[in-house]
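Heads up, the thing below is written out as structure tokens.
Some chains omitted; the rest stay in position.
Labels run A, B and C following the written order; every chain starts at residue 1.
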Amino acid sequence: MTQKGMQKSYMCKDIRESCGLFGIFGVSDVAPLIYQGLFALQHRGQEGAGIVVSNGKKIRSAKGLGLVNDVFSKKSFDSLKGHIGIGHVRYSTTGTTRIQNVQPLVAECADGIWAIAHNGNIVNAKSLRRMYQESGSIFQTSSDSEVLVHILADPMYRRRPRRVERALEEMRGAFSFLLMTRDSMMAARDPFGFRPLSIGKYEDSYVIASETCAMAQIGATFIREIDPGELVTVNSSGLHSSTFSEKKDHFAQCIFEHIYFAHPDSNLFGRNVHSVRYQYGRQLAMEYPVDADIIIAIPDSGNSAALGFSQCSEIPLDFGFIRNHYVGRTFIMPEAQERRHWVDMKLAVLPEVVKGKRVVAIDDSIVRGNTSANRIKYLRKAGAKEVHVRISCPPIKYPCYYGIDFPTKKELIATQKTTEEIRDMLGADSLGFISLEGLLTPFENQKDFCTACFTGNYPVEIKSAQGKRTLERYST
Amino acid sequence: MTQKGMQKSYMCKDIRESCGLFGIFGVSDVAPLIYQGLFALQHRGQEGAGIVVSNGKKIRSAKGLGLVNDVFSKKSFDSLKGHIGIGHVRYSTTGTTRIQNVQPLVAECADGIWAIAHNGNIVNAKSLRRMYQESGSIFQTSSDSEVLVHILADPMYRRRPRRVERALEEMRGAFSFLLMTRDSMMAARDPFGFRPLSIGKYEDSYVIASETCAMAQIGATFIREIDPGELVTVNSSGLHSSTFSEKKDHFAQCIFEHIYFAHPDSNLFGRNVHSVRYQYGRQLAMEYPVDADIIIAIPDSGNSAALGFSQCSEIPLDFGFIRNHYVGRTFIMPEAQERRHWVDMKLAVLPEVVKGKRVVAIDDSIVRGNTSANRIKYLRKAGAKEVHVRISCPPIKYPCYYGIDFPTKKELIATQKTTEEIRDMLGADSLGFISLEGLLTPFENQKDFCTACFTGNYPVEIKSAQGKRTLERYST
Amino acid sequence: MTQKGMQKSYMCKDIRESCGLFGIFGVSDVAPLIYQGLFALQHRGQEGAGIVVSNGKKIRSAKGLGLVNDVFSKKSFDSLKGHIGIGHVRYSTTGTTRIQNVQPLVAECADGIWAIAHNGNIVNAKSLRRMYQESGSIFQTSSDSEVLVHILADPMYRRRPRRVERALEEMRGAFSFLLMTRDSMMAARDPFGFRPLSIGKYEDSYVIASETCAMAQIGATFIREIDPGELVTVNSSGLHSSTFSEKKDHFAQCIFEHIYFAHPDSNLFGRNVHSVRYQYGRQLAMEYPVDADIIIAIPDSGNSAALGFSQCSEIPLDFGFIRNHYVGRTFIMPEAQERRHWVDMKLAVLPEVVKGKRVVAIDDSIVRGNTSANRIKYLRKAGAKEVHVRISCPPIKYPCYYGIDFPTKKELIATQKTTEEIRDMLGADSLGFISLEGLLTPFENQKDFCTACFTGNYPVEIKSAQGKRTLERYST
């Protein structure tokens, strides 16, 4: 429709999550429910979506590039009849229109068809891929998720007990997996629990979702999170749990889910997202108090923290930015106009609110810094007397290898500049990033979180990340 | 793409505004600016959009059904070259895909081409239409706006001085008009000033917009509102003002613009929309105080009032509902699923926030009541102990003939039930509608507002609404 | 879908017909039949199509740009319910996407709605348009057809008997009209009968079509051609005929319909098109005999004449060119490739057939000459020893003002070069154009044909082409 060449994404930050998963077993017509679930997970991936269902005999799928609303139609539902199904929303890292990579992947091996949906990043995918290619396997996607299918199909696994567990054991890195065969659904979380995945109940059926907001959307009830290292299998005889990894002495749940990705009404890693962000606001108010007239949020990810900051500091909250609800994924900015000046299609400043005021602006994170700088400029133009910036996230300094797509290190402003330099570049009167300690305050088991992007301490080694099996085969 | 038959609009209330206007005279390439302006006015009409430009010689247009983003493409801008231009967003009352009715209307009469964009409702359109048809004119749209072109083309007007003023004099009802010829742009507001229309400045050029938010979007500066009964003409010799009506002793500006339609960052009828709504919240807190634990808004139109209510009552604000930003104009709700239960695709309840709390929910208005009832049910299901509803709008009891499309009287809950009955139907613990006096409190000239939908006092008579000319012609 | 900028029409000659008309009165569900009829008339206009139907009360329409197959869908038929209907296929002279100009035009005047479909060219449209604009009418299309609606709406006509006849009397030039009101269908042919229009019978209902092939398509039976100057009205009381012009002493039927436009299975102006073209082939064989080995046609418009030439000359026919059936309206020719060499996507040469042969190639006409030159080059490359070209149309030297869109005079090769020069430019061994006498041989009333494009003798004067009414009004 619109000219791809001119499309600009004004919706997302410069940070991107891999994916969202949703599955259900046991309702007469699952596709519409999966559709609704994926819709509620849309914020986890906007560039492609797929649904695969089974009626116990045949497996059918529909997938496409774009938003959930664009990919599926009434006709999709007509053909997707079944009582088991899994779905996926994703973004394509390359930005090109590679329909092949849209998940769930569907592949046939000796004992039937497998559908696989994945959230995360498998750090030893490359070596596993090479190994399987050496032994004659062919790969049809460029996705790291495909290796799992190959391990499952491998006779060394296929013919032995605990096949799926043993296959998952080979994986290193971050992964929440949703699998489906003709007659069962499986879900697993890596031993460190990087990515979220929960179980719920809808009528008599089981639901698996990346975030609880998707369960709420269809009226399902949250039961519990899948444990790190746990494989959950749902089939006609009910729900079964097994483990595929010894219990780690600590987990590495992604703190960035709470900071930015997850939906405020989701509960993740034991806590509600909105509440955590609210607490971040309070924490910021204590760490970086400031004498000011009003607190404003950068909507929407700054909303909860702004409320917390306001209620802790007793400085009144106001709405200094209004969000335009028609900003979709794309907006055509004619070149001529683009050259004129930076235009914020997403947020409008309210001069009535900020004029003559000392303003505290609360944002969830600073990545490159340009957008923030421009917004501060707008606040000043609208008459703000002072602009104090508080960020509910420590400075992001290191790349993530576990499923978050930050810009390159060179583009991350916090790897290049000190806080004072960033403040200066933003044109703010003061700037405060929440401390790492503050960030973990809301949680009891603080060691169960991954903070590698702030500290560089990576819980799973990147280079030598190899599975047991790899060595076995080559030592033979 | 999506199946039309299944499309459901979950975005709008059951209330619809006619239109939004945006024009600019004097910049080298106007189309991209009009596009941005219309984008900022998208909330005033989502079913069609059009842009007409002139380069002083040729007039070119592009229009289509759908959102601004869907209608225009890079290619549109390539062909829409000119330094004068007007644009329009609209909704089609019929709901059918009548591309013919999308404005600006373009028509050729003896002395050249006219483009016309209209916001409002001309109550004597039918009789004027009949009159012109009698004398041989043909009509190609079913829109009330088309009559103005016929009057302008009529030799009795065309050949006389003050042609446009005299043509506007014939109109009865609510209208803000934006007109364009090959070499000029004109803007007018009806003598009662029902609909907003403002002038601004962008670099050396003049901008006209329904709301000031559209000026802010392109970086233009607000100058003043067009006066009721004023015609403003912009051409190569600058901006000229004239009047086409004696000054009324009072105006009839639409209070519903402040209650619901207008964007919070717009200034209308002398006041900022967000500030007025904030004041409504304070007013509600005084009119209907309540002992409660938290204040929550029905986003987004309840946001400002909720803030006011909270700060006046000193009951803390919290975010009990989170809005899904991917709810677009349409959502496919598979029939099977639809039968299962009512699903709120737009707002998610936050159980963490409302559980065990006495909640005050602030909404901008109640029309049919069903959606509100369902949301209260959700709040209770999420654990709210008490739900008190406060509405920043009096009960809507009468139809609007001046450009707002309410449901039929039978569907308006307030015409059928008392407040107590509505409370009961909603399942709320208490319910309070702002008083009419409270509604006008923020304004100095309270008599300059139309409150017909609450009182039934219509400022312009509907039946005998005839223009001077009409009589003239028939008396001859 | 495809890139407009790269689209090339490889289907049509450089000659374009205005339109095709199809109407039916009296079947329970007319839209599907009109759709089929328009499909059979697709060769008369490929750039837009429309259908308007009436169920006796309401009038509904659907129109769009593109081929009949693209414009209408199952959904169109669902909404187009009625027992009266007219349809139209057209090409837009400007080449731009002006949906406004797609016919049938629908307009409301004092006594109801009129739908109008037109084939031809009204030479006094401009002055009529100016006159009506002077008196206050507005025009919404740039089409010459719109004036008829204005005359019909004019009280001077509207209130008098023989309204439609009197309105048609004002028209000068070439026109076949199909009109519809809520409860009747009308059809008219200009006094010279430039364009074809016929009546047929389908079950108990009447059918009107530009060509009889459209009747055959739905299984209707041809009754007769509408006479030049005749208005036929079909309503609930049956079919009525009237005249709106004194009988001319000669008609001016367009001979080019037989030469190129019409479908071979249509009967026009009293003769079958294929038979006439066959006869042209025989005539050419007599006028320009040649010693050769095989006769080949330039498919498909040269087929019939090639058969005739072969059977008259007793030189065997063969298929030297094969047509590619997938050449649609558009073909993307990548620029790089385009520069390489001229590529004939439509016709493939059969070297097996032409190698070493003296070939006679029969074509229907030569307009610019380039395509013909290239094809002769291909024949030689494929091994043809001699190439003799015979054209079943005299040299085209003058523009047509009656509905055919030839290239400009400067682009017409026959206005620039002698036959010998053309032969040289084509690279042919010999070249023969049928004589004007030969062209008229198949017809008894040879004076009833327009041959202006060959002779420059225009049957209706172009400049002073004014209607009676025009003078009346201005003399008053």
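Here is the rule we use: contacts are C-beta pairs under 8 Å (C-beta built on N, C-alpha and C of every residue); 3 or more make two chains touch, one makes a residue touch a chain.
Since the structure is predicted, the reported quantities are computational estimates derived from the model, not experimental observations.
Because all chains derive from one sequence, the complete complex can be expressed as a copy number, which is 4 in this file against the 3 shown.
Basically, only the chains that are shown with their structure count from here on.
Steps from subunit A to subunit C, taking the shortest chain of touch contacts, total 2.
Overall, the chain located most centrally, as judged by its C-alpha mean against the mean of all protein C-alpha atoms, is B. Residues touching across the subunit A-subunit B interface largely coincide between the two copies, over half of the numbers being common to both.
In the Cα superposition of subunit B onto subunit C, the rotation angle, rounded to steps of 5, is 180 degrees. One simple way to say how far apart two chains are is to compare their mean CA positions; for subunit A and subunit C this gives 61 Å. Per-chain CA centroids place subunit B at a distance of 48 Å from subunit C. If each chain is reduced to the centroid of its CA atoms, subunit A and subunit B end up 37 Å from each other. For subunit B, residues that reach two or more other chains under the stated contact definition are 75. Listed in rising order, the residues of subunit A touching subunit B in the complex are 1-3, 5-6, 11, 29, 31-33, 35-36, 39-40, 42-43, 67-70, 72-75, 77, 213, 216-219, 263-265, 267, 272, 274-275, 300, 303-304, 307, 311, 316-319, 322-326, 328, 330-334, 336-337, 341, 343, 345, 348-353. Across the interface of their complex, subunit C is touched by residues 4, 75, 99-100, 105-110, 114, 130, 133-140, 149-150, 153-156, 158 of subunit B.
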